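Missing here is one protein chain; the remaining ones are kept as they sit in the complex.
Each chain gets a letter, A and B, in the order it is written, and its residues are counted from 1.
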Amino acid sequence: MTVTSPVAGHDAAAPEEPVVELVGVRAAYGAIEVLKGVDLVVPVGSVVALLGPNGGGKTTTMKIVSGLMPTTAGELRLSGRNVTGITATEASRLGVCSIPEGRGVFANLTVRENLWVATGTGTPLAEVEEAAYTRFPKLGDRRNQLAGSMSGGEQQMLALSRALGTSPAVLLLDELSMGLAPMIVSQMYDIVGQLAEEGISILLAEQFARVVLPIADTAALMLGGRIVAVGDPADIEHELSTTYLGG
Amino acid sequence: MSPSETVLETTGVVVRFGGNTAVDDVGIDIRAAGVTGLIGPNGAGKTTLYNCITGMQRPDAGRVVFDGQDVTGLAPGARARRGMARTFQRLELFLSLSVRDNLRVAGDIVRANTRRKLDVEAETDRVLELTGLTDVAHLDVSDIPTGRARVVEVARALMTRPRLLLLDEPASGQTEQETEKFAAMLRALADDGLAICLVEHDLPLVMGLCSRIHVLDHGVLIASGTPAEVQASPAVIEAYIGAEVVA
């Protein structure tokens, strides 16, 4: 349990304020606690990878940051501001762009309509479309096709397009690789790497550890609702291989 | 190893969702008196295949044969009455009943279906004892932790005296000690002749418990065999870790 500090101290946000910060965050589904005190920092302009097996709490952590799930204790800060209890709508408008696990697209909407929904944070449709079709010409060809009828890779491209046009403060990517062929996965992460180079701060959760290690600045290993190790991706990778198949 | 009979077999099962093929020409078998593992990364199609086996999902092609009979067109209930039982990844307990009554009602259903003289009370007590739930029997199911709730689902399934028990991520939400006890229980059930199929992310549990393992990746069956064979398979390692041998 952390004590809520008065807001006053944070009024003058230092330039080094991390874009996302979790302090002692706990969360539960009903009586079942799934996050047992998570501390996590995403510095401005860096890529942080959450790694670990399923059930470790990665997705829940992402849901906390994106505002889809309330905390039971602890504090969520965005750019130094305490925003604990924020709703997903508000978080999104503060520049948190979250691509959830599974499909991050509306299956019964066309590609263009999906991009239209992505304008919820204020970017004009034309800009979002331009950015998406430039990066993924395939999407431009299929702008009037229903998103649900496209392949998994194309759907994920569409989901990623939301981050392209809207220049978010931080991008959350939950299991970008889910259900995708390895080729497509590495393509996706190439794009993510480019976004990172453009200076977007990124927090991503991934069970395919290896694909994200090249682009991550920091890796955090999550197990049993806690972050058990944080550090250089290469070091964590080593630790990871021992946790995964049980040695 | 004694040649045990095949209880369930799928051949050429295909399921498509829109433009995605979730399960692509999968043929697996599950044998009596043993635990069969079904593993694969997130989104590999395990749950979809499970739904085909239990009848919650009609496959676009292929057959499901249970106990020598084609059950592909049968509803879930009809399969259950032939001796198939399952647990659910997202718990599906009867929330308005106590733990004991969750088991009892399964016996009630069997008795109503078969008009068989079944001593539901005695059977309930036996299964509660067997699964180690006696101490929480009187509690509301919503008041017990997930780990125990998973055991309640197994116990409830056992009340129908199934020939095949399908478990969907039973270890998630369990503590380490709970998982250990759980594994011992499954081993004992298999020794009594039950065919068990296990979809699980906890690979140490799967490797330690299963006599045979099927591995799915992107809807395709990429390996079948003993734990040692599967762990040695380059395709499995590629799918799971990305490269490098781990086990």
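Basically, a contact is a pair of C-beta atoms (placed from the backbone, for glycine too) under 8 Å apart; a residue touches a chain by one contact, two chains touch by 3 or more.
Here is the rule we go by: contacts and distances are computed from a predicted model.
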* To do: One chain of this complex is missing from the view, so tell me which of "ABC transporter permease", "Carrier domain-containing protein", "Spore germination protein" or "Tetratricopeptide repeat protein" is its UniProt name.
  => "ABC transporter permease"
* Asked: What shown chains does the left-out chain touch?
  -> A, B
* Which residue, B:Arg16, B:Arg63 or B:Arg81, contacts the hidden chain when the whole complex is considered? -> B:Arg81
* Structure fact -> Given A:Val44, A:Leu109, A:Ala181 or A:Leu223, the correct residue touching the omitted chain is A:Leu109
* Could you please point out the subunit B residues that touch the chain left off the display? => 54, 56, 75-77, 80-81, 85-86, 88, 90-97, 101, 104-113, 120, 142, 156-157, 159-160
* Sites on subunit A contacted by the missing partner chain, in the whole complex -> 30, 66-68, 87-89, 92-93, 97-98, 100, 104-109, 113, 116-122, 162
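Following the convention adopted for this analysis, only the chains that are shown with their structure count from here on.
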* Structure fact -> Distance between the CA centroids of subunit A and subunit B (whole Å) is 32
* To do: Please give the residue numbers of subunit A that touch subunit B in the complex, ascending.
  => 30-32, 53-55, 102, 107, 146, 148-152, 154, 175, 177-182, 207-211, 241, 244-247
* Report the residues of subunit B in contact with subunit A in the complex, numbered from low to high. => 17-20, 41-44, 142-143, 145-146, 172-173, 201-204, 207, 218, 231, 238, 240-244, 246-247
